[in-house]
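One structure follows; several queries about it will come next.
One protein chain is absent from this view; the other protein chains keep their places.
Order of writing sets the chain letters: A and B. Residues in each chain are counted from 1.
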Amino acid sequence: MYIAVKGGEQAILNSWRLLAEKRRGDARHAELSLAQIREQLGLAVDRVMVEGSLYDPELAALAIKQAQGDLIEAVFLLRAYRTTLPRLGVSLPIDTGTMRLERRISAIYKDVPGGQVLGATYDYTQRLLDFQLAVANAGPPTAAQESVQSMPPAPRVTDIMGGEGLLAPETPTPGDPVPRDLTREPMEFPADRALRLQNLARGDEGFLLALGYSSQRGYGNTHPFAGEIRQGMVIVEVEPEELGFPVEIGEIEITECQMVNQFAGSASMLPQFTRGYGLTFGACERKAMAMALVDRSLRAEELGETVTAPAQMQEFVLYHSDNVEASGFVQHLKLPHYVDFQSELELVRKLRARHAAHATVSLSPSAGAEAA
Amino acid sequence: MDESPLLEVQELGYSYGTRAACAGITFDLYPGEVLAVVGESGSGKTTLLRCISGQLRPDEGRVLFQTRAGEIADVWAVSEASRRLLTRTDWGFVHQNPRDGLRTDVSAGANIGERLMAIGARRYGNIRQEATAWMYKVELDAARIDDSPQAFSGGMQQRLQISRNLVSQPRLAFMDEPTAGLDVSVQARLLDLLRGLTSDLGLSAVIVTHDLAVARLLAHRTLVMQAGRMVEAGLTDQVLDDPQHAYTQLLVSSALPA
Partner (left out) sequence: MAATETVEGYNFAYLDEHTKRMIRRAILKAIAIPGYQVPFGSREMPLPYGWGTGGIQVTAAVIGPDDVLKVIDQGSDDTTNAVNIRRFFARTTGVKTTERTLEATIIQTRHRIPETPLRDGQILVYQVPIPEMLRWLEPREAETRKMHALSEYGAMHVKLYEDIARHGYIAATYDYPVIVNERYLMRPSPIPKFDNPKMHMNPALQLFGAGREKRIYAVPPYTAVRSLDFEDHPFETQHWDHACELCGAADSFLDEVIMDDRGTRMFVCSDSEYCLSRREKQQPAVA
């Protein structure tokens, strides 16, 4: 009966209980610890940290556990928590040139000062399911020959290139203004590059991957080369006002990708290479590369290129990149819409009645003229 | 014509970086006058049209327009609000591709009525009447007032675009290659219509075209552009029958055989 719509409160409470049960799964198996998630599902943790805009492997692991491995839900949880955190200060810009490298490759030079460092990558695994891993307690893997921990910092490939003037320099906006903070202020168009990069860094990996890919297939081709991808640890420093000098507060792992793109030159710029930039927390190489592609595509307008493809359209890309926004709005269709639907029902009935009447009239030949 | 000019273009210039798309363009357009801007592709004629029609801010020079009230508006010095108001009341713009100038997702009637509604028309019946009248004027079947422009042929779409612009009784129309892309027979009919409309309505127009036949049929005066510069200007018959500049001579001679 009509009363059936009552009892929403009880239904919600029951749903919470069911969810907790589902999350735990079969209780005969050991419960996941956060340390296990952090250590063994590290790439998931990294993705949740970068899209959640919060560097905290422990909390990201908690979010993944709470979300049953649904990474977009985990990002949402982390973001909602992040909102409540007090803002104690702002770090100094990190210097990726001083990175303690774990991986560093360049696709544009055979060798570069500091060398190519393959690091831990799936690139050259043969993607054969490894049934050894199906066996629990397989023991620790054999140690790598060369310890990558002690790699000295190496100059960025793009800095080496820049010396020849072949690569457009990246310089701060005149006056070096404090960038707007997307988590505190709404997006504004046209969005400057600092704002765009913030948005892309938080953006959904799948969305950026598809857009970057579309640009490669000809929807706004940017002729990219992977100038350099580096991943490793960088120092984070803050400079408290009362001290007046920077203090190291820790180290974070990041991945940086600099794409080098052909540029035919314009009236105001000589032909030279331009850059697309990608930066993520942790080891999110695919995301960093996709981000760099999309960043370069979004520079179309400032470089005087014609904007024709989705990846070049600021509003299209920046308004749709955020998976927390997208996921919420797509899923809000589950909410009741019966008031709107009722209005539409009435309308469709009315329209159908009119059509039916119309059809009857035009069937009678004498009334044909009036019907028109 | 002893009146003051409707449109004055003074030393207009626009550059894409260091390459000047047009430079030093100066001319006057009087009420009721049709001016053709001819030149080959890349000569800067479309850039010029965009600069004088309020779409592209020129780097140099001025564009002055005499409003209905008799005041002189400096097109690029007035507020954006006034400029946008001009573009949807006193001016019309006919695109080469009718789809650029039409709303293809609403009916022909809505297309024609839009400008009326934009300036405050609030009686549905009147808007419809006016749209019907305009369909007659541009020789469209008024029974198709509720059809989508997508169901129209290219020539019909172009006539629809013209009526959609003229419904607000603009005093100046800008046209960018209005007949290009149409079959020859359709072109002839459209040119005929345009000639009739401009003379009946006393409409002034600036028509950009690469087709000298269009200039000859429609324009009182013709301005020849080459590499962003005006190389010759004058009465159309004079310019086309007795070209003085070498480039115009070349243009005329190459156009003749066709």
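The criterion applied here is as follows: a contact is a pair of C-beta atoms (placed from the backbone, for glycine too) under 8 Å apart; a residue touches a chain by one contact, two chains touch by 3 or more.
Everything quoted here is computed from the prediction, not taken from an experiment.
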**OP:** Among B:127, B:166, B:206 or B:223, choose the residue that contacts the chain missing from this document, as touch is defined above.
**Re:** B:127
Subject >> Chain not shown: contacting residue from A:165, A:240 or A:328 >> reply: A:328
Subject >> Candidates A:113, A:139, A:152 or A:336 - the one touching the absent chain >> reply: A:336
Subject >> In chain B, positions touching the absent partner >> reply: 80-81, 84-85, 88, 103, 106-107, 109-110, 113-115, 117-119, 122-125, 127-128, 145-146
Subject >> Those residues of chain A which, in the complete complex, touch the missing chain >> reply: 2, 5-9, 11-12, 76, 79-80, 82-84, 86, 183-190, 315, 319, 324-325, 327-332, 335-340, 342-347, 351, 354
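Just so it is clear, only the chains that are shown with their structure count from here on.
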**OP:** Would you kindly tell me how far, in whole Å, the mean C-alpha position of chain B lies from that of chain A?
**Re:** 47
